[in-house]
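A single protein chain has been omitted from the complex, and every remaining protein chain is retained in its original position.
For subunit A:
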Amino acid sequence: ICFVCANYLHAYIINIELYEMGWNLKDGLRDCLVAAAPYGGPIALLKAHNRRSPSARPQLEIFSSSGLPLASFPWKSGVVKQLGWTVSDDLLCVQEDGTLLVYDLLGGFKRHFSMGNEVSQSQVLETKIFHSPYGTGVAILTGALRFTLATNIDDIKLRRLPEVPGLQGAPSCWAVLTQDRQSKVLVANGSHLFVLDNTACTPVTPPGLSPQASSIVHMCVSFSYKYLALLTDSGHVWMGTSNLKEKLSEVDTKIKAPTKQMAWCRRPKSQQPSAVVMWDGLLLVVGECKETIQYHLDDDSILVPELDGVRIISGTHHELLQEVPGACEEIFKIASMAPGALLLEAHKEYEKESQKADEYLREIKEQSLLSEAVRQCVEAAGHEHEPETQKTLLRAASFGKCFLSNFPPEQFVGMCRDLRVLNAVRDYTVGIPLSHTQFKQMTIQVLIDRLVYRKLYPLAIEVCRYLKTPEYQGVSRVLKHWACYKVQQKEESDEVIAKAVSVKLADAAGISYSEIATKAYESGRTELAIKLLEFEPRSGEQVPLLLKMKKSPLALSKAIESGDTDLVYTVVMYLKNELNRGDFFMMLRNQPVALSLYKQFCKHQEQDTLKDLFNQDDDHEELGNFYVKASYKEQRLEARIGHLQSAVDEYYKAKNEFSAKTTEDEMRLLRFQRKLEEEKGEQLVGFSLHDTMTTLLSVGLHKHAEQLYKDFRVPDKRFWWLRLKALAEKEDWEELEKFSKSKKSPIGYLPFVEVCIKHHNKYEARKYVSKVTLEQKVKAHLAVGDVEGAAEAAIERRNESEIGTVLSRCSATTDHLLVERLNRAKATVAKK
């Protein structure tokens, strides 16, 4: 028999000693309120209240699972009825008056809340704290014998459950069940059993409960809420499913003394139901068969149900009781021929350099069970708590692996990693005695959280690095927690902390400095918060906190830096409501981006504010533009002119004489247009000067057009164009000719030719050809279709490109002679 097997004497239950407790308790656990969190969590102790001297303040103490002190402080609040732990390792203290106080693992007060008026009036009789997928819940039995229940203390929704019929005093026992996504209470009143849910109280009977029982004195629900165990006053333990549909077994303990505690001891997927019942000095494991296993307890102990067993904590020791894992049983059973056992043997022989190793191996390989053997060894290693045993098993597995070609390495490698982490956290100084099964259930993220709660930052980071957790889920997260903790340390100066934080967090990915800064701000260190925000690379993240800290100018410039317009808007709108108008404008003035955004907003929403903004800046140019814009939105002429007058004033102030003069001209024009409109009934108001003149000329109001020409210093060229076009439009060729002779045309005479052609009057067009300047002669001739004339002119001017143009217009057949002449001329020109 090897050394490992000693623990396996009792058929299928293994008792592992986890720790010798590091605490030094005077009276052990006697007369104490004790609460130990599952998954190897911390332990809280509170000496029972001394009714006779209520002024004496008991000490509340928190220890790790190995009994190392984590916190200790005198209890100053009311009478505590119950202690318990939340899923995130916070301590819950339920007071008699229905108030719940929440402390963190290191004794820091977090918050408190009440379980409602009804509870505080009728006082708390009994409490149960339970965990479900929805978080940590609390169920309270009040002095009025009613149940009040909250499924999640982080999101309190109190439910008062229906009355239990015939309940005179406290029920003999009760438990909380989570079924069908609902929390229910199972109550025993004597031999009657009831299920309480939101709406009803339903009597139930466990199938096959032995008739001798007159009362159910104890009950417990398994970790998974799937199974239920009942203990009757006749000493029988009934075990079945928690929906009370099926009985698994019933065992007579033959002990009728009052029990202290009962718990399920069962691993997931195990077929064997087994419960642990504890009396004073005695522990009994009951299972499927009639046999029970007994342990003697020297000391007051408590049971802590776990996912895969029960932990037993006494004043001196901490043990884990669990069903022997299948793989371990196969391997360590005496004279086992399981492949894993053979592989272990083979490896042992191999170490001894004995040829027996080969024989064992051969035996396994013949049955082609080698991969099964390796798998068994790896799995068994996971269940072992002793590093030496783990190593032996893993070495055996690794040895076996050598003879397999295609064995996937993940399982082996994963297990080695997991075990390394588990051994580290099981260490006495850390004190988290997690089993591998629990670890897998809880996930690495949660484990890291727990390490962080205990402020074991270096270890947490080591774990993350070792398991190669993605940085922002692992290392960065730990560092963030560390920094949040760091900024609350009052004794250090802002500079030191800021520096320390920045140095540590420098190259970590995905750190949100703003979160850390928020923490600093919350603990009253605004200056530190601002310093920390400087490290935040995303300026967008800085803004909300800066606003909260009333650092609005900084918030505004950060928002602008972020380039996120929405953020700038957020700040601007916040400031608009927060500051008085003057200050607000002043602030915008220094921030052009914010100002232009706000102007955009005002353009659509608050025209007047826009004006005020320009006014404040003495931006007369913009004000002028503003009025001009306003003017053409007006329908009434008076208002229009009014706006323009304001614009003129502003332009003068802006020393923009050009704009001022132009605007004044516009006012004159408008007045002129209206006058004429009234006199002649011609639609004119709003036209440009050019359009006005066109209209006037087209209706024959030459005098008025002439007047505009003089008054507004219209350039001659424009006026000639206008006249020319207007006359051609009316086909008043006689007048046009007269006009052409009135004086020398400032636009030349080519336009005359072209305009006539445009109106298909070649005859008139020809009249002007002769007047065209020499440079434009060719063009003019071509325009009227006189190729010969064009040729003549081109040759005369000896211009090669013009000759070319004319040539391109000649057709070879009809203008044979001309083409020749042109070609000749071209040649001559080219020669020169």
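One rule holds in what follows: a residue touches a chain if its C-beta (ideal position, glycine included) is under 8 Å from a C-beta of that chain, and two chains touch if they have at least 3 such contacts; residues count from 1.
Convention: contacts and distances are computed from a predicted model.
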*Using the UniProt record as the reference, specify the protein name of the hidden chain from among "Vacuolar protein sorting-associated protein 33B", "DNA primase", "AP-1 complex subunit gamma" or "PIGQ acetylglucosaminyltransferase".*
"Vacuolar protein sorting-associated protein 33B"
_Just to verify: which one of A:K629, A:K738 or A:K762 makes contact with the chain not shown?_
A:K629
*Sort through A:T570, A:Q707 or A:Q776 and give me the one touching the missing partner chain.*
A:T570
*asked:* For the chain left out of this view, which of A:T663, A:T695, A:S740 or A:N799 touches it?
replied: A:T663
*With respect to the chain omitted from the figure, which of A:G143, A:P165 or A:P592 is a touching residue?*
A:P592
*Of the listed residues A:P203, A:P715 or A:G804, which contacts the missing chain in the full complex?*
A:P715
_Touching residues (missing chain, whole complex) on subunit A_ = 538, 540, 557, 560-561, 563-567, 569-570, 573, 592-593, 596-597, 599-601, 604-605, 621, 625, 628-629, 632-633, 658-659, 662-663, 665-666, 686-691, 712, 714-715, 717-718, 721, 725, 747, 754
